[in-house]
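Missing here: one protein chain of the complex. Every other protein chain is in place.
Letters A and B mark the chains in the order given here, with residues in each chain numbered from 1 onward.
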Amino acid sequence: MLLQVIFIIALAAEAMTAALAAGRRSMDWFGVCLLACVTALGGGTTRDVLLGHYPLSWVHDPYLLVLTCAAALFTIAFARLVDRLRMAFLLLDALGLVVFTIVGCDIAMAMGQSPIIVIVAGMITGVVGGVLRDVLCNDVPLLFSSELYATVSIATGAVYLLGLQLGLTAELVIAIAFAVGFPLRVAAIIFKIQMPRFVYKDLH
Amino acid sequence: MLLQVIFIIALAAEAMTAALAAGRRSMDWFGVCLLACVTALGGGTTRDVLLGHYPLSWVHDPYLLVLTCAAALFTIAFARLVDRLRMAFLLLDALGLVVFTIVGCDIAMAMGQSPIIVIVAGMITGVVGGVLRDVLCNDVPLLFSSELYATVSIATGAVYLLGLQLGLTAELVIAIAFAVGFPLRVAAIIFKIQMPRFVYKDLH
Partner (left out) sequence: MLLQVIFIIALAAEAMTAALAAGRRSMDWFGVCLLACVTALGGGTTRDVLLGHYPLSWVHDPYLLVLTCAAALFTIAFARLVDRLRMAFLLLDALGLVVFTIVGCDIAMAMGQSPIIVIVAGMITGVVGGVLRDVLCNDVPLLFSSELYATVSIATGAVYLLGLQLGLTAELVIAIAFAVGFPLRVAAIIFKIQMPRFVYKDLH
């Protein structure tokens, strides 16, 4: 199914951008693979651990680990190419954000979670991988101060959940979720749309 | 019940001080809410994941997420006020440390854990939220080098457990736990009581 194909492509794309980040920090090949796995699979893993949803996806399907490491090693070999295709990767990342969100919502719904938790589960699936990558690279997570990202995930999850509760077919609702989330994220990148910031200086 | 009320107030207070910390780092509104949730709910979440105690409290009661985010957004609007009330928040934080510890001990006891694990579960509930906040803000956790905090939690948990095992009523034991933990933490802040440090310089 198309969703599954996009999921696999997005997973590989996330692994490849993480591998470039590892290269900027001169990590060794093992570190590159580990950072790629954590970035690509960390969101789903965090969601499953928080919901108590076992086995984890990559424990059930270890080929996901193989795929992620293969994408990381490919990036080592063809780093210039991956970097030149930066725009394509941003688009793939936007697709990935939507598909990860949908997958996360589906799993929470299958467990019978409440609407808020369904949307939160979608968002965790979409954004936590990048947070873990930044923590391991010893950066303040980008998520906290960059273009709309988590917000896109929340909007996508809300639209998806609403569509299903209105009784629309799954195919239609997925199409609507992509039609909302993907252009929103791309617009956020192009026009540098950010959440307002909370800038605070101490009184003292 | 009074304990529940203090728990809710302490949760909001933790979220508000975390929101100020986010503001000092110029995070966006989403980052502020996320940091507030991680700080306020991260201790209980870590305890539940480590003990295998599902569903997590905020998955079972999603209103806790709403409360935490509301407290964070309130802080954005009234940051000066929150900062001016710093002393009040320190007192609320001290109350929170005691109530989080008691809640953590209760959950571990209900699972039939051994006394050491009950005390550890109380301490994790009380202190891990702040550690996660510091890691996400890219700081060395304050916990490792500041005034008595985890020690207060351990003392509170030990007194609580001992009181229950002596057969005292729950109300009395809770009162004793507050009478031990709260003044101890407040005294630690006022008199800057710290654990001794282990300062080591390499031989080479």
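By our rule, contacts are C-beta pairs under 8 Å (C-beta built on N, C-alpha and C of every residue); 3 or more make two chains touch, one makes a residue touch a chain.
On a predicted model such as this, the values are computed, not experimentally measured, just so you know.
Checked against the hidden chain, the listed residues A:Val49, A:Met109 or A:Ala175 yield one contact partner: A:Val49. The chain that is not drawn here is touched, among residues A:Ile9, A:Met27, A:Ala70 or A:Met111, by A:Met27.
Hidden from this view is one chain, which touches chain B at 49-52, 113-114, 116-117, 120, 131, 135, 138-141, 143-146, 150-151, 194-203.
For chain A, the list of residues touching the undisplayed chain reads 19-20, 22-32, 34-35, 45, 49, 52, 54-56, 59, 62, 65-66, 75-76, 79-80, 83-84, 135-138.
In this section, only the chains that are shown with their structure count from here on.
Centre-to-centre separation between chain A and chain B, using Cα means, comes to 30 Å.
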